[in-house]
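Note that one protein chain is taken out, while the other chains of the complex remain in position.
Presenting subunit A:
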Amino acid sequence: MFGRFGNLAPVLAQNGQQQQQRGMATLKHISMRLKSVKNIQKITQSMKMVSAAKYARAERELRAVRPIGDGTKQFYEKAEVTPIADVPAKLVIAITSDRGLCGAVHTSVARHIRNELAIDDQNTKVVCVGDKSRLILQRLYGKNIIMACNEIGRLPPTFIDASKLADAILKSDYKFNSGEIVFNRFKSVVSYNTQTLPVFSLASVTAAPKLSIYDSLDDEVVQSYLEFSLASLLFYSMKEGACSEQSSRMTAMDNASKNAGEMIDKLTLTFNRTRQAVITRELIEIISGASAL
């Protein structure tokens, strides 16, 4: 939408010069365009209000979820789990949503993954959460996408969504050795950064050097532990993603309303100038007609 606004401005400037010669028709055009920009501004303003409300909720919920994400990460850090070097199979999970008009949140996730795929696209598979990442990635790396899910972003993500996704990933026959979740970490209303969270397979956890200090572990316990922690990591990253998306949409819509306001000012000015020019021209025509008699 912003691209379109940007392109309109020079066209309008040209029209402003042309209409002085052409009169009536462009006057109507300008008033039509003015009306449409006003409508767009109304839409962007209400979208901003909606996303502000959604953002407030997402931020509140995110604050409650952060300990889950941190707690899940702790074990991997403290047990010093690292991927096994000789098995290259890798899984990348892109956390985006179905909805656009929110700045660069989705493109920055997709760009991160594209850079990784550019290095090695043979042993890396992608799971797309949300339609946006699928749309961006499928053109170049369609064959790398093993799974895509949509209906993300309409409602705040829940733990059930995350566990369904984790279940689907674990049931897929792709045996990955290491993986990562790419998501936008929310920093403040105006900023987020694209980060990754590591995901490990059972083999790489059992090969961890410091696992031996953990008492009474069998493969079954570790497997169920990993399944649950994948679900909680996904839940955490989906919450972070949702919060960054709403905050980013809020700023994007605020900018769009501001830009629309500027355009309305310019258009009103051109509209009034044109109307005056038309009146003057008609007066000149009448007066010169009368004086010719």
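Everything that follows uses one rule, which is that a contact is a pair of C-beta atoms (placed from the backbone, for glycine too) under 8 Å apart; a residue touches a chain by one contact, two chains touch by 3 or more; residues count from 1.
Everything below uses one rule, namely that contacts and distances are computed from a predicted model.
Q: One chain is missing here; what is its name in UniProt, given the choices "ATP synthase F(1) complex subunit delta, mitochondrial", "RING-type domain-containing protein", "Ribosomal RNA-processing protein 41" or "Mediator complex subunit 27"?
A: Missing chain, per its UniProt entry: "ATP synthase F(1) complex subunit delta, mitochondrial".
Q: Out of A:S108, A:S163 or A:N255, point to the residue that touches the absent chain in the complete complex.
A: With A:S108, A:S163 or A:N255 as choices, the missing chain is touched by A:S163.
Q: Consider the whole complex, including the chain that is not shown, and state which of A:N39, A:N123, A:N193 or A:S224 touches that chain.
A: Hidden-chain contact among the options goes to A:S224.
Q: Among the options A:S232, A:Q246 or A:N259, which residue touches the chain absent from this view?
A: A:S232
Q: Under the stated touch rule, tell me which residues of subunit A contact the chain that is not displayed.
A: So the residues of subunit A touching the missing chain come out as 64-65, 67-68, 70-72, 74-75, 78-79, 158-159, 163, 210, 213-217, 221-222, 224-225, 228-229, 232, 235.
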